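Working notes, beginning with the structure itself.
Left out: one protein chain. Kept in place: all the others.
Per-chain numbering from 1; labels A, B and C assigned in written order.
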Amino acid sequence: MLRQLEGSRAIAETVALCRPEVVCAYPISPQTHIIEAIGRMVKDGSLAPCEFINVESEFAAMSVSIGASAAGARAYTATASQGLLFMIEAVYNAAGLGLPIVMTLANRAIGAPINIWNDHSDAMAVRDTGWIQLFAETNQEAADLHVQAFRLAEELSVPVMVCMDGFILTHAVEGVDLLDQATVDRFLPPYEPRQVLDPDDPVSIGAMVGPEAFEEVRYLAHLRQLDALDQIPVIADAFAELTGRASGGLVHPYRTADADTIVVAMGSVLGTIKDAVDRRREAGDRVGVLGITSFRPFPIAAVRRALSGARRVVVIEKAFSLGMGGVLATDVSMATLGSTAVLSTVVAGLGGRPIPRRSVEETIERAGRDQLTPLSFLDLDDGIIERERGRMARTRRSGPFAENVLRDLRQAKEGRP
Amino acid sequence: MFQVRIHGRGGQGVVTAAELLAVAAFNEGRHAQAFPSFGSERTGAPVVSYCRIDDREIRTREPVMAPDAVIVQDVTLIHQVDLFGGLGPDGYVLINTSRRIAELGLDDLDERFRPERLATCPATELAIEHVGRAVPNAALLGAFAALADQVPLEAIGVALRDRFGGVVGEQNFAAATAAFEHVTRGREAITRAATT
Amino acid sequence: MERPFAITLDVGSSRANHTGSWRVERPVYVDRLPPCNDACPAGENIQGWLYEAESGGYEAAWRVLVEDNPLPAIMGRVCFHPCETSCNRAQVDEAVGINAVERFLGDAAIEHGWSLPAPAPDTGRRVLVIGAGPAGLSATYHLRRLGHAVRLVDGAPRLGGMLRYGIPAYRLPRAVLDAEIARIVDLGVEVVVDHSVRDVEAERRDGAFDAVFLAVGAQIGRRVNIPAGDSAKVIDAVSFLHRVADDDPPMLGRRVVVYGGGDTALDAARTARRLGATEAVIVYRRNRDRMPAHAEEVEQALGEGVSVRWLATVDRFDGERLVIEKMRLNAEGFPESTGEFEELDTDALVLALGQDTDLSLLEGNANVEVRDGVVQVTPTMMTHERGVFAGGDAAPSDRTATVAVGHGKRAARGIDAYLRGATDAPRERHGVATVDRLNTWYYADAPRTRRPELERVRRQTNFEEVVGGLTEQNALFEARRCLSCGNCFECDNCFGVCPDNAVVKLGAGQRYEFNYDFCKGCGICVRECPCGAIEMVPERI
Partner (left out) sequence: MSHDPTDAPALDQRVHFYQVGSFAVGNRLLNADDRTVQSSAQRTNSIDSGHRACQGCGEALGARYALDAAMRATNGRLLAVNATGCLEVFSTPYPETSWRIPWLHSLFGNAPAVATGVSAAMRVKGREDVRVVAQAGDGGTVDIGFGTLSGMFERNDDVLFICYDNEGYMNTGVQRSAATPPAARTATTDVVGDEPGNPFGQGKDLPRIAMAHDIPYVATATVADLHDLERKVERAMSLRGARYLHVFVPCPLGWGAASNETIHLARLAQSTGLFPVFEAERGVVTNVLPIRRWSPVEEYLTLQRRYAHLVGPRGRPDIVARLQAIADANVVRYGLLPDERNDGEDD
């Protein structure tokens, strides 16, 4: 049933349809609305049986999920940003133990400086943990991805993280067609764990593995991710057959078939980019956009296929690796190896910086003119940068530049030099 | 390059023995590298350490797979661990025991290795006599100096004094010296037997 | 279920890792000799019968007991229990009341009519036992068990020897004595009383005995030359006690002095009190510390109003006044004259200065060596005459009933070996389980149960038994105070404290064994064994 509702609410109701048995909650913006809503449903009995546990930290949230999952319960939690970093040891552990936990990551920047707004730095920080990471473009897709995520996680015994842009999606109220319980039940069978703590069949889970086998363990985990590359489209197809919606899958190409220039991006910004692409198409530019849904495992083959005709590839991403450049772009470059396409990285939207369609269009235009540098930052305020660089040149100890930048901004606002 | 493998038990100073040997070689102006077998074995469990000695810089980080000498700190390991694995026919064997090789139930040792390169040394007894504690390391190193001609006894002495200092250093050196003499006498006896 | 590789493991798979290779020392179970057993002159397996008694198996306990000693009800009364003196529990709180439990078991046997084990099939050999005191009775019992025919002869009209004629009834009720003797006689013994053997050799030959056991005791009270008037009543303690036992007590008057410091002196003084003496004074030449009588007996005697003049000798006695000389101890602890004299009003003087053995019956045996008034014997109690054995007070000994019982047993085994043409080699003894080998922390705190004593007033005037027996509860309690020194009593400590589960429990009565595949040799089992029944030994090589 199509309803106009907040993204977080859509996620909460969809997760509830997936019959999670243990849900952990620790508040961090912008994930709070999701778990608040689930908590309410558990308390009023509309989600049952389910244990909703208010824990004392994200580290505990993931740890409780690990325990629950290892004991055979379907476990769900949600987090963001600092919270994800605080649980990162357990994030690795959940994947290492092969526990099919599903977690919503309401993508948010990482401090310092502390910042509650959206970018993808948090997701990038855990890309090597062994979790599957799926990025949603819309709230509809975010909701649908959770249903697929449980099925994928439990089929492969791998945890899955559904990444949705904090505030931009989580707090946006828009139309979402929520599934009904019968449909979800048809799609998602009950959890049958691959390994479980059971008094009737005791095993030791979580052994210490030495040099003689660790590499093999890691390689097998990698193979599991490669299996996911096969499974993700299968599950998306099954979902499409059931619901008629093309949510999920590995990638979402848009007008790429004959494109000279293809923009690559993940998450909600894809909508803005599609608008910009349409505008450029109207202007006669042969441009397209490739949305990456599965960031981990990274679908190299699908990306290569989608980009095979392009002369220029522009990766617009909401995170970067300091001292190096794009993160997504690096992965994309593995897919364009051997091709003659020029790859540019545009870092955009950090810490909630708006990404206007106009700026995206300008970027595409410049790409078309081959004016894009390999690495650029969208809508960077060059004045601030120059002033801070000047200050740093004058005095070796210029203080924390975040504070300097804020002071500059204030002065600019007040019209002082 | 000369590679030594030392067998003992967790808590018996196996790692220290390798370190002391490396320091002794270093004191002689040679290059040396000592390292333990990293693991989580506990007190009493069989453990090994290694020492490499060379006249030029030692760059390799691979494990010692084919040692030139094996030192056995604890004779009770004999039938429990593959003590002589990888040791070639020209290898040296030094075992801490008050018995002779023939008494250890290892008859094939005489056939596998050259008799003059096999030695036993009552290192624990010598340690009790000279140091007052059952710490066989110093004596074993003295014995090794006599057996393998890789590091002179004096260099072992410098390393021991450096490590333990004062009276304890001297006591350890006394144990090493006694062990050196013990093995030297044994080798002379073998040489005499071979020449007559 | 398919398990994820390496991360998930099947339970208990570490048993493939044999940590026994870590060991440089190994624990081994041992049995050591408990000090009580070591000290028992009768060679009783005290710990063995206490073990049975601990679980209430009194008959089983009694059966272990009578393997060595057929007279537990008697020994439980008259033995001076060196077992308790050496008991390790004395160093924890107080010694186990072994003697009291022994008496309890002995009394229970009489009460329930438990019979001694049946003799072995008849061997056709005949043995003459001369003297029916504790040594003779013990030898008779053991010889009968071995299947030998026994003729037991005694010069007195009733069996028991010194048990009957030397020990007052208040210490050993006659019903008890009779019951235990009867039980031995019931094994099929030819008894001849009122028969004093004059010539051993002749008696042996006439009766065609294959062997002889000589256990005539020391029945002659030693006399010393004390100037005494003709009217003075002077009697030796042995005769005195013998006449009391025969119900023919001599008239001693109201003031009786007993001269001597041994147990017999105390028996005489206490008996005199019971016969009506208002004053019973013991005169002894040394001080209390050096008195040979057992402290317990001295304590009881003093409690009954017997007084003692320490450091005094009897100088002369004119029938009414006894003159004693005060003594002092010299540097070596020997008494010396002081020249100071004192007079005591005295009606009778009892001499308790020791006993001698009448060995005239051996005059026909030239080979038998008599030295210091006793017959010399080998470790198996054989004299220098083949086939003639001797024991009890007639042989070198401490002259206690318990020693005599032990002699009887050893002699019986010696005779048996002699008759089989074998040598009775002394059995190998384990090392003693000394207290430093124990971990006494584990034993429950418990002071010793006291045998109730008769109220003093009552026991001063009659011959009722002074020391009472234990109730069943008390006996059980006392038995359970045993530390089981040096012998596993299956407390499960080793099984429980091993961090490597390397102790295998074999089931009740079967004890344990080590699984050396896994034992790392930490030694906790040895340290925590309450009774010291495990030792560490170096690994071979």
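Everything that follows uses one rule, which is that a contact is a pair of C-beta atoms (placed from the backbone, for glycine too) under 8 Å apart; a residue touches a chain by one contact, two chains touch by 3 or more.
Note that this is a predicted model, so its numbers are computed, not measured.
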| request: Counting contacts across the entire complex, name the shown chains the missing chain touches. | output: A, B, C
| field | Contacting the left-out chain in the complete assembly, out of A:113, A:189 or A:206 | value | A:206
| field | Identified contact with the non-displayed chain, of C:147, C:168, C:364 or C:523 | value | C:523
| message | Contact with the hidden chain only, please: which chain C residues? | response | 6, 9-19, 22, 54-55, 107, 173, 441-446, 449-450, 452, 465, 468-471, 473-474, 477, 480-482, 484, 489-493, 495-502, 505, 507-508, 515, 517-518, 520-524, 526-528, 530
| note | Residues of chain A touching the missing chain are 21-22, 24, 49-51, 53-57, 59-61, 63-73, 75, 89-90, 93, 97, 197-199, 201-210, 212-213
| request: Kindly note down the residues of chain B that lie in touch with the hidden chain. | output: 10-11, 40-45
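FYI, only the chains that are shown with their structure count from here on.
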| remark: Comparing each chain's Cα average against the average over all protein Cα atoms, the nearest is chain B
| query | So, what's the distance in Å between the C-alpha centres of chain C and chain A? | reply | 92
| Taking each residue of chain B in turn, which ones touch at least two of the other chains? | none
| note | So, in the complex, the side of chain C touching chain A is made of residues 1-11
| request: Spell out the residues on chain A that touch chain C in their complex, using ranges where they run on. | output: 96-98, 157, 194-196, 201-207, 209, 213-214, 216-217, 220
| note | Seen from chain C, its contact residues with chain B in the complex are 19, 21-24, 520-522, 539, 541
